[in-house]
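One structure follows; several queries about it will come next.
Showing chain A:
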Amino acid sequence: MSRYELRFSGAGGQGLITAGIIMAKAASIYEGKEAVQSQSYGPEARGGASKSEVIISEGSIDYPKVTQCDALLAMTQEACNKYSHDLKEGGVLLVDSDLVKTLPKGNFKTVSFPIINTAKNDVGREIVANIVALGAMVALTGQVTRENAEKAVLSSVPEAFIELNKKAFALGFDKAVEASA
Partner candidate 1 sequence: MSKKVAFLQGNEAASYGALYAGCNFFAGYPITPSTEVAEVMSVELPKIGGKFIQMEDEIAASAAMMGAALAGFKTFDSTSGPGLSLKQELIGMACISEIPCVIFNVMRGGPSTGMPTGPSQSDVMCAKWGTHGDHPAICLVPSTVQETFEEVVRAFNLSEKYRTPVLVMPDEIVAHMRERVVFPEPGEIPIEPRRTPTVPPEQYKPYDTSFGDVPPLAAYGSGYKFHVTSLNKGQDGFPTTKAEWVQAEEERQVRKVEANADDIIEFEEYQLDDAEVVVVAYGSTSRSGRYAVNEARKQGIKAGMFRLKTFWPFPDKQIKALAGKVKGFIVPEMNLGMCSIEVERNAQGKAPVLGINRVDGEPINPDQILAKMKEVI
Partner candidate 2 sequence: MAFDYEKYIRPGKLPHIWCPGCGHGIIMKGLIRALDSLKLDMTQTSIVSGIGCASRLPGYMDCCTLHTAHGRAAAFATGIKLAKPEMNVICVGGDGDGTAIGGNHFIHACRRNIDITYVIMNNYIYGMTGGQFSPTTPTGNKASTTPYGNPDPCFDVAKLAIGAGATFVARGTAFHANQIDKLIAEAIQHKGFSVVEILDDCPTTYGRRNKFKSVVEMMNRLKEVAVPVKAAEKMTAEQLQGKILTGVLYKDETKPEYTAEYDKVIERAQAKK
């Protein structure tokens, strides 16, 4: 049974729970795998620590939380410090290079690029930073195809923002490939 565990972490309001949901939806609805998404959050609607966990498997999933993380996204230094402890040997760590300066040591692959600034400058809207990050996570984890992930993105956003999100997703995917090459 291939159990793959992802964690999307950062600050509340960065849209990481949404990114996790779309990843899980891509696996569950479009890829035909099993997927569970869960989250933990504080009392704040904005700010505070935020974490979204996704388990993807070929078979049915029992325990819905991360036991040993295969892939971690950290969008703040605080999240990186807090959540990198159970990153698996050979796992993947993706960080925003502008926000995470101190990287944890370990036997895993670290990929970094300016995620928020890509959204702000290259896509034109900072609000889609989570979709840039999602594109990157899809590229780095290989759990769902690029096409299925894009379908999940487009089915999750309002019609007026389809092009914006499409662009954000594509840029994230390509930048991650480039950064990890």
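As a selection rule, all candidates are chains of the complex that A comes from, given by their letters.
Simple rule for what comes next: a residue touches a chain if its C-beta (ideal position, glycine included) is under 8 Å from a C-beta of that chain, and two chains touch if they have at least 3 such contacts; residues count from 1.
In this text, all values refer to a predicted model and were calculated from it rather than measured experimentally.
Visitor: Given that every candidate in 1 or 2 is part of this complex, which one actually touches chain A?
Guide: 1
Visitor: Can you tell me which positions in chain A touch candidate 1 when the two form their complex?
Guide: Contacts found on chain A: 21, 24-25, 28-29, 34-43, 61-65, 67.
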